[in-house]
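Only one protein chain is missing; all other protein chains are in place.
Take a look at subunit A:
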Amino acid sequence: MESEIKQFTVSIYTENNIGLLNRISAIFQRRHINIESINSSVSEIEGVSKWTIVVQLSEERMKKIQGQIEKQVEVIKAYYHTEDQIIYQESCLFKIKSELLFDEPEVQNIIKDSNARIVIVNKEFFVIEKSGKKEEIELLYRELSVFGIMQFTRSGRVSVTKDEMKISTMLKAFQH
């Protein structure tokens, strides 16, 4: 049971520091763990960055890695969550030939049904943006790839937890 491979979303609250990406990615790299996606942004607390990393591994290893991450001087706190503990989204962009939008009614239907948004349309191409879960994006990708995709890119996962994160209280307690 312990060694079952699961998907975890790791949330790391850190000081904003140039070298930290290296330090954190090295923790995974040393143990041959592939980072499925990684995202860094500001957090709800001023001056604190938040990283969201998606990895697949056993919970036992996940716990140990959480310890190794928290051990880094500039990491304030690291958490890991299973899929059911978080609300998460990914975002993607499709670049498609404009003629398809006008000539293929099916393409219009796909866009409409998927709740994707048209960002720009010009003579040569149009760009649609879709946010959602990975599976929704993959479905849209499969449907559109029948007609041909000029370019495609997907962002890393961003997530918030269902439960309260007590990071602000913790930060106060950490003050010396």
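We adopt the following convention: contacts are C-beta pairs under 8 Å (C-beta built on N, C-alpha and C of every residue); 3 or more make two chains touch, one makes a residue touch a chain; residues count from 1.
Heads up, the rule we're going with is that contacts and distances are computed from a predicted model.
> Write down which listed name, "Molybdopterin-dependent oxidoreductase", "Protocatechuate 3,4-dioxygenase subunit beta", "Acetolactate synthase" or "Putative ABC transporter ATP-binding protein YvrA", is the UniProt protein name of the chain that is not shown.
Per the UniProt record, the undisplayed chain of the complex is "Acetolactate synthase".
> Which residue, A:E44, A:E74 or A:E138, contacts the hidden chain when the whole complex is considered?
In the full complex, the listed residue that touches the missing chain is A:E74.
> What subunit A residues would touch the chain not displayed?
Against the left-out chain, subunit A lists 14-15, 18-19, 22-23, 26, 30, 63-64, 67-68, 70-71, 73-76, 171, 174-176.
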